[in-house]
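The structure is given below, and queries will be raised subsequently.
Every protein chain of the complex appears in place save one, which is left out.
Then we have chain A:
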Amino acid sequence: MKNRRLRSNRLMETLAAWVLVGPAVALLVVLFFVPVGAVFLIALTDWQFGARTLNFIGLANFREVFSDPGFRASLANTVIYVLIVVPGTVLAGLLVALLIESGKSLRTFYRAIHFVPFMATLTAMAIAWEALLHPTIGLVNQTLGALGLPTANWLRDEATVLPVLAAIGIWQNLGFSMVLFLAGLKSIPRDLYDAADIDGADSWLDRLRTVTLPMLGPVTMFVVIVVALRAFEAFDTVKVLTQGGPGHASEVLLFTLYRESFEYLRTGYGAAVAVVFLVIVMVLTLSQARVMDNRVHYQ
């Protein structure tokens, strides 16, 4: 009797659990697992967007992706872009956060103006940057010229285009990392700074090394992961400003994906690029979390 009631209770609980997670599971499946599965399947075909027929061609798309110099250049560009944007954003965000936190006046104002680029539509901002970077009438070259410094055709020169795009990337993400670092700085217990003062770590560098930086570890991990992901997704500025040029000098993964899939309509090939992109991003996220977790959460 008692046993039966216990069993029916457990049944009810299981049922309730499924009802509660049901909507979330359904959404996950429809919006995430099914599309990802579809992309994997399409990557194994020669389907062209709009075509009525398709053939399974196995891993041919992947073989083509990895032997394509255009794709390799795109991958290399993406990696370089990420390697500039991530450290740049983290360091600049930390610096700005420390400066704002150490000052007393106008904190809200500084916080707001640094956060605006993150909130703004990047496509619109890219057009503004295009004007600034215009080789003859742009403010950047005008200023450099007036100061007697060498000017450049920033977006049309293979040597400068990627660093310039990365600089815009840093400019855009700076506000995001700054806000997170500000929150992190606020949560550091005052006692630790007092202890550091008494222990003799009272110069700004020693305080930074003994207390501030180690205590910002968890925030830094989060910022690095999120900014790295955002940098891998770079697309807007490339599409608006350079179309991947000159040559392939500023072609990045998402732009290649877009061009193959929606301009050349080679959907199967585009899907293979998407799979590669997905794998890179997943591996990166997991390994970053694993590596940094051990060094950052002090348990």
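Everything that follows uses one rule, which is that a contact is a pair of C-beta atoms (placed from the backbone, for glycine too) under 8 Å apart; a residue touches a chain by one contact, two chains touch by 3 or more; residues count from 1.
Everything that follows uses one rule, which is that contacts and distances are computed from a predicted model.
**Q** Out of "Ribulose bisphosphate carboxylase small subunit", "Cytochrome bc1 complex cytochrome b subunit", "Transglutaminase family protein" or "ABC transporter ATP-binding protein", which one is the UniProt protein name for the chain not included here?
**A** This omitted chain is identified in its UniProt record as "ABC transporter ATP-binding protein".
**Q** Looking at the full complex, which residue from A:T210, A:S250 or A:T267 touches the chain that isn't shown here?
**A** Touches the omitted chain: A:T210.
**Q** Which of these, A:L83, A:M119 or A:A195, touches the one chain of the complex that we don't see?
**A** In the complete complex, the chain left out is touched by residue A:A195.
**Q** Which residues does chain A use to touch the chain missing from this display?
**A** Contacting residues on chain A, toward the hidden partner: 189, 191-192, 194-195, 197-202, 205-206, 210-211, 214-215, 217, 298-299.
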